[in-house]
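Heads up: the structure comes next, in structure tokens.
Apart from one protein chain that is not included, each protein chain of the complex appears where it belongs.
Going by the order they are written in, the chains are A and B; count residues from 1 in each one.
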Amino acid sequence: MRFGVRKNKDLAAIDGRRISLDGAMTVLSFVLLILIVVIPVFMIIYHAFFYEGHFSPELFTSQLLDPGNLASMWNTIQIAFWVTLFGTIMGVFYAWLLGRSDIPAKGLMRALFNIPYMFPPFLGAMAWDLLLNGRSGYLNRWLVETFHLSGAPFNINSLGGIVFVELSYYFPFVFMQVVSALERMDPTLEECARIAGAKQFTVIRKITLPLVLPAISAGALLILISSLAHFGVPSILGFSQGIYTLPTKIYATISRSGGSFEGIRQGAALSIMLVVVVAVALIIQKKVLSAGSYDIIKGKSMRPTLIKLRGARIPLFILAVTTLVLIVIVPLVMIFLVGLVKAYGLPLIPENFTLNNYIKVFESSGTFDSIKNSLFVSISAGVVCMFLGTLIAYVVQKIKPRGKGVLEVLSVLPYSIPGTVLAIGVILAWSGGLFGISLYNTIWIILVAYLARYLSFSMKSSSAALLQVHPSLEEAARTCGASHTESLKDITLPLIRPAMVSGFFLIFLPAMREVTTSVLLYGPYTRTLGVQIYSLRDAGMMPQAAALGSVAILLIIVCNTIVTQITKDRKGV
Amino acid sequence: MANVVFKDISFRYGDNQVLKNFSMEVDSGQILCLVGPSGCGKTTLVRCLLGLSKPDTGEIWVGDTCLFSASRRINVPAERRNIGIVFQDYAVWPHMTVKENVLYPMKKHRVPKQEAEKRAMYALQQVNMTEYANHLPSQLSGGQQQRVAIARALVGNGDLIVMDEPITNLDAKLREQMLTEIRQIQRSSGTTVLYITHDQESALQLCDKMAIMQQDGSLCQIGTDEDIILRPANRFTFEFIGVSNFLRVVRRNGALGLDVGNAVIPWQAELPDGLDPDKGKGVELGVRPNDIEFDPASPIRAKVRRCVFLGSEYDYFVDLGQRELRVQQSTLAAVRAGVMREGSEVGLRLLNPRYYEAKEAKA
Partner (left out) sequence: MDQIVLRHVTKRFTTKTLGDIVAVDDFNLNVQEGECFSFLGPSGCGKSTTLRMIAGFEDLSEGEIELCGRPVSVKSKNLYVPPEDRGLGMVFQAFAVWPHMNVFENVAFPLRIQKMNRADIDKKVADALRHTNLTGLEKVYPSDLSGGQQQRIALARAIVTQPKVMLLDEPLSNLDPKLRESMRFEIKELQRKFNFTIIFVTHDQSEAMAISDRMMVCDMGRIMQIDTPENLYNKPVNRFVHSFLGESTFLNVVIKDGQVYAEGDMEHPLGLDIPDGAAEKMVVATRPNSIELTGGSDGYRTHVEKRIFLTDRTEYLVPVGGQMLKVQTPHRVSFAEGESCCVKLESPMWYPAEDEQAEKERLRRQLI
């Protein structure tokens, strides 16, 4: 059963004739990463320290010593510290409660606890501002009127308020990490401690918690970086009171200067400060938690023994439900209600409700443009990153060329660079300064920034999938008569397709609600959805902002449902 | 059907010389089991045969086709070698149905569709997987996935199939069954099979011929199962194939004896030609645990240190002088002659002894 006649002659000339597909992919990866990541980063550093080709550190030192900037740096650090601390405690507590105790309605609550993760934090900030604004918040006014207080009891426009709102959107990072670690943990590790004579709570303290420490620290690190770089919440809650963090300060500096080059240079100098803060945080984190990670996923999977809460069961359940209502339901309801109200400040009663805001919002061409723009950049960024990330992941995981470490670092680097900083780098690189290519005020500059920002998402997703593709699968195809290219096309790509698709959505969803970078990059005709909501609110049109916010939320919910549907019926991988 | 010839294959991985001038022939239409301890270079050899690794020297022929020759600069790429392969981890493509998996190699070789279909169904029938043709691999058990892999290897080429530890990932019961099936499939298709394993037991059950590879990557013995079991050519084969005891043979005052550390036990034997206790590294006597019998009349006196009941036999550790011997007594013999209790003194008879050059010279 031979396939045709093979002649030695035509098989002979193989050695040496290798069109290096691998080589081409490697080079391409390097070139793209240099364009997308290295150049913007380099431009920031260059412009912060050089002026017209000369080394001039004056700008940087003057920015560094400016008391306002130092104050915002201090704010940034304070907020990040408290958000990380409380977020970690909260995440671990609820992870344990839902993962290891016999609290009722676990499945539902777990789903609900994941919601804040997809909800745009700046909309949450808007909602809380509407409720607890020191002057005009609905709840504050109601409390003052009802209890005849002399002043507003709460003021969300404060450091505490910012911490509270960020907290409610960032604690799921720790929650999700710890829940999955608890799930994968070998229950005999805990049972052993019981046999050794330890009471239930000693086991939690001495065994369970230390074992999930790596998961806790990974989640905490995510919170820390996200909070340090966070723009939405502090900008919405802080501006009115003159509370700045580094990202909002950068934005304010640039927008005050009207987008002048001087303003952008100052922004670049501030960016360096922000990057330094993030870097220091990363280093401290690494030093503190150098305990290393250990394998806790072993043995036969057994359902862990659930801890009976007994008398505390109902109170803890109520606590969990209250938390959910507070962080999920209240902001959601608030945004929807204010979107219906005739004018901001009117009581939230049916007589004052109208659909006018929606009509107005949809009558303005700006809204449609913004939705269109957002869809365009998000889909484009998603698609491009999906392929680019897979390319780089393949080079790193399978080809393993010299310098693969560099590739890996470069593609993950933008993840720890705050969005604001990235935006400035992109402006400096692509507004004619470097190659004479000016994308400023076009939609493309936003796309370039998104690519840099989200590349690591798809790269991580594809990397994980590629690691699962055992080399023997490709080798089996080779021995079945498929060339290298064919085995890539027939075997590897189809196998990681689900990961690529989920990589796309990992990018598409956050990109749809993005505001941090786009707020610095948008031009007159290139507002994104986030920017549009942000500017409506800035212009004082609260109800309309809320109406558009409701639309955005609906859009996100719809997209998210589609994602879960798609990822659910992955084909047998 | 085709024979396979490896000639002077050398392969170096970094500083590690994995294979050195390795030569071996696999007879056409037979199953050759290549057995060796893990890390001896078996898998490297297979990868060289498949074209996934490139040897430094030598030639590889399948039938009258030269797949690799270092001197003539021939290196046929993997996809054009037409060798079926079955990997330890199945390597069936999870995104294709069973049938698509089996059709794939024929698609790559542009076999007409109808013909391919027919051959695929025939191959699936051979491995008893016809009813699963439209299943995805994730819906199959490990054993079924491995059957798919075998079917895929069968349709790809009737000449040669390489199996690299194909049953190692399966559980014990299934392993037995798969061996029988592999045997049957090979018989009916007439394919040459090169079967790689570290497990002597399964190799013995499967093989027409068995090749034993040493840790250093050299071929130690090649022959039928009967050759290997009844006539192990050297100490390594004897030791590798089962549990064994060794005692040093010495010459004292012109007579042979067994050195047990604190004494020399007189021993009468005809040593094979070329073996002499005083030449080279000396001579060792090898004996299997179940070839040692208890005999109260025997002058070889030993003391039972440990006795473990294993069901089909009693497993003893006995001290003979300063040497420890393992002795197996079948339960039948134990019922007849009684169980030797720990601490009791026994006489031993060594049946079926073999003599080999010692591993190391005597200190």
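Criterion: a residue touches a chain if its C-beta (ideal position, glycine included) is under 8 Å from a C-beta of that chain, and two chains touch if they have at least 3 such contacts.
In this text the structure is predicted, and so the values were computed from the model without any measurement.
In the complete complex, the residue from A:Asp186, A:Glu408, A:Glu474 or A:Glu514 that touches the missing chain is A:Asp186.
Touch with the chain omitted from the figure is made, among B:Ser141, B:Ser330 or B:Ser344, by B:Ser330. Of B:Ser71, B:Ser188, B:Asn253 or B:Ser312, it is B:Ser312 that touches the chain left out of the display. If you put the missing chain back, the residues of chain A touching it would be 186, 188-189, 191-199, 202, 206-207, 210-211, 213, 291, 294-296, 298-300, 305.
Where chain B meets the missing chain, the touching residues are 200-201, 204-205, 225-226, 228-230, 241-243, 288-291, 306, 308-313, 315, 328, 330-332, 335, 351-352.
In this section, only the chains that are shown with their structure count from here on.
By the touch criterion given at the top, residues 50-52, 65-67, 72-85, 87-89, 91-95, 104-105, 108-111, 119, 136-139, 149, 152, 156-159 of chain B touch chain A in their complex. Listed in rising order, the residues of chain A touching chain B in the complex are 1-4, 6, 8, 11-12, 14-15, 470, 472-473, 475-483, 486-487, 490-491, 494-495, 497, 571-573.
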